[in-house]
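A protein chain is absent from this complex, but the other protein chains hold their places.
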């Protein structure tokens, strides 16, 4: 997955972008980049492996700072394609001048697009599908930046939120299905775009509205222009953004993530109660809101039974060997005084492979819990995502391979309850219609990509 | 402050120590170090500025790994003395062989000890008071390692938990007042010591007991020996460890930190209710338990209104200028949907200077809160700490200079309530007696150090 | 300038390439890169700013090692375009599979090539003219790799030595003028190409022959194929390679650089004697051979009067301010005992701006030299190079702006003698015909590039 951020009209656009990316770090920790125009209008890009904070702008500060237009990107990606070549923004020079592009999402016809472009003589210097969009923009003969983007996006299928610099224009675009979120804000007159509203908050911008599915917005010295040049389709906002991916302090898809998770938790309590349980706790921090909702609805007290180490991710520490569950202990610890002798409800937002969950259950039992009732605030994940989330192949998804009872046994819980698909969709703001739930339901809004394992072309994120 | 960890009898003592330090990172982020015996019994030390995880053991791995005895240290310290010379463990060679020492605490007669040693010809290669203890051990003629430590500690005043390697013996010592916590554990027969029990958990060790105030424990091939060679004094365990410093998943001073904070929060609700408030929230994560206790006792619902960025501290990002409250925004964000139009109770564990609190209150109001009722789960901090916590001088402590009303106005809240001294002491496990509360009450168990500003000699942490 | 190296048929091609690049470091210190096929035939590229040795292959070792085909590049370039984007090899994927390319030289119709490609929809992700060649190869429909290269090079003007990986074929190409050197060697059956023969020596390869001007050589599993698909032109080998650029232990253009410099020095002695001088010394190390030749021919004794610091270039040390000549002192020191009271001949290979020379003369005088007779083993440089050497603009070239007497006065010598153009050309192996001497004579073999300041498109080097 990725996070994107852009601003036009601020006297230090690159610095604002760096700050914005910092609050989108949870959307991608592998690489970070900023492309900005300098005071003379020349484009520059800086990219680094690792976190935004690790000195992204330090060296090139002088180069990037002072310009009024910048876009940025944080990227997570599968191991194979983990190189600087695949960091974004992509910056290219073409007939029509420079093009810089940051992409969140994944194209489903990337193979075809690439093939077509290669046949026309194009070369690719990364394995990202995003590069195909840059080529298409470069080849467009349309007159305005937004028209070039619109033309380029005809025939592009799948998920994308794009921030594009063409000349001195900033263009934002969201695919007709609207899989990924994109919000628009105002920072003392400067126009800001971001994957999530928490990035508006950190820079002190005011939330204005969402960029709509199928919308292309252009911002230049004249002001803001909007158009809907793409075929209208029913929206398929990713329900998993509400379930797990977005930050709880964000507003996406026109609703609050925290409120979504609270509702998911309450619905979970209704669908899968745990009568007789002494307490409810979350796997911090992504399921805090859901666990609170569960506790509230079930009338069971909410406890802080697991502590998440504040330094997670800054470390490559390997636990001492020979100890199956030590990996989980590096990230979490249980509070014995809370758990000892109790029958407990452990709430998590989702279960992917099940290995972390199994380790956590073992930890909770070792801390004295008498009974462990696992409750999951989403439906079972039974298929991969083709729209930008890096879920593993079906073979690794525990719920794609085992029955409820088998999963419960495998992870070592007394009882296990997942939220129903309907319950999940009914709980998120503006649901139940208009959401993608393919990885839960198998109901994919597109045919699978030609090259679903992404091994050849990778993903745009 | 500092965290200390030691293990004797494990086949990869240095690796275990690194893992243990990782969970004591909250006690000191400035530098980290490990001293260990290699397989041949030779001592080596590695020290780095920065976090445990940033490659502490990587380079010297070959050197340190494989030995059975290691101690480690994480250090926080005031800016002035922030150099590698002041990182611990101290490793020295003396008449009696090598001595390695890791210290948590602060000596109150450091100036005098140092003067005395310098008069006797000693040289100091750091500004840490801990170095004086090493000199004194080196000068002791006592026969056993523990007797040398005991002799060295006669006349040493103030706060210390020590882990010391002398030859192949690991000695643990805690001052007679017992200001700082020190626990003892068992890892498949290896003896482990740590500042907090969370470090036992991460390495998979079992909690055995606390090292007692005034106790000196020696561990060698023969086994474990305990003695109480120091003058007995009434204990003065630091209440602030329960209030803020220790991790909630730790057991210190014979009680659970989480339980302590829950009780503090409940007592706070009793002493300073907030009738009519719609919800309670914490300043994450240190006041989560207290806020939950408050909510429980007050019967007001608990909410997650502030989100703490997961990447805090990994960054040196500076917010864009000209914006008073932007510093707080880099670390926290408010959830508008939770706060809008509500009368809220904001619980924090303590207020030191008040600047962060003021920024948070402004953020909470900007997110729409109608009324803000600040509740603090400790008494007002009115004086500095001489026993190992880096609180600022009296001039910077807001509660030392302003009245309750003035503080409320300064931080911008509608009402402000602190827990009473008695309420605080009654809430912590094994309280109200036996605790230090000097920074809250002015009741210092020792005369102030000769050189209280620590500028000349620094602190042993 | 740049150095290039490639090998096909060796079991650890990337490691061999790294070693080869290490001996081509003098041709470019700004960035270094290697592109290699892995054991599965997949291409990967690693690039770094800085020297070859600074860990180029360390991280990605696992990725690159073990494959049989690799090419590499060391790059020096002007400040403006000093970014990783401009490091080589370029690696791209196209209709016909992957293309990796390393280029030494500079195209003179880069602007036109780029314009044409952009008009056809191409995008450029660097400012290097080399990228245009990759595009042209990608667009070629020819059947064999070498035919694609040959087709791509039609219409490409200026200087290039190229090493190109297409599929599993390694193609080497040299422009019809042959400005830059390219040699071919044999390493136990593996075919090796390198800018200079010193790179064959370091890897233990045997020199086979030069790649000829206008030649395209293809190496695949079938063996080696050669062709001359480009229009034949009179050769214009860069005389400055012999004068300064190549390493003295190299064989280039079919002759020894050391022998060339010795002959240049001898001819210089004949043309510009220094009767009455006590000794001859070189500005180490590039003019060592020439100075020795001068001494030999003139019958004056050769001395080591200047010492070049071995750690030059590893440092960014700035001399203390306020001292005009201190910059030179960081790199060189004079030997007073050699110079004191003597009339000396100082031999250097060339004078560009004259600032270093002025500093050296001052240093030599300060060490007691009575008379300083400067002798330069090349003709005066009066114009820029458009063929791959980073000489400055005419305005900065001292010999383009001052008369001989003025230069002598400016640099502070008693007498100054340059080698004549004819003397220079007659001294180099296979001369006087067939060499470029444009920067000395103004006789440019091509029209100047449209964009001679290279500001827009940079150079392929």
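Letters A, B and C name the chains as they come in the text, with residue numbers starting at 1 for each one.
What we mean here is this: a contact is a pair of C-beta atoms (placed from the backbone, for glycine too) under 8 Å apart; a residue touches a chain by one contact, two chains touch by 3 or more.
As the structure is a computational prediction, the values presented were derived from the model and not from experiment.
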| item | value |
| --- | --- |
| Visible chains in contact with the missing one | B, C |
| Among C:158, C:214 or C:248, residue touching the chain not depicted | C:248 |
| Among B:15, B:91 or B:153, the residue in touch with the chain that has been omitted | B:91 |
| Touching residue (missing chain; options C:131, C:201, C:241 or C:278) | C:201 |
| Missing-partner contacts on chain B, residue numbers | 44-45, 84-85, 90-95, 99, 118-125, 127, 134-135, 138-139 |
| Contact footprint on chain C, counting only the chain that is left out | 12, 15-16, 18-19, 22-23, 25-26, 51-54, 198, 201-204, 247-249, 251, 256, 258-259, 285, 288-289, 292, 296, 301-304, 307, 309-317, 319-320, 323, 326, 329-330, 333-338 |
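Heads up, the rule we're going with is that only the chains that are shown with their structure count from here on.
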| item | value |
| --- | --- |
| Longest centre-to-centre distance from chain C, chain (CA-based) | B |
| Centre-to-centre distance between chain C and chain B (centres being mean Cα positions), rounded to whole Å | 60 |
| Cα-centroid distance, chain A relative to chain B, in whole angstrom | 36 |
| Sequence positions of chain A contacting 2 or more other chains | none |
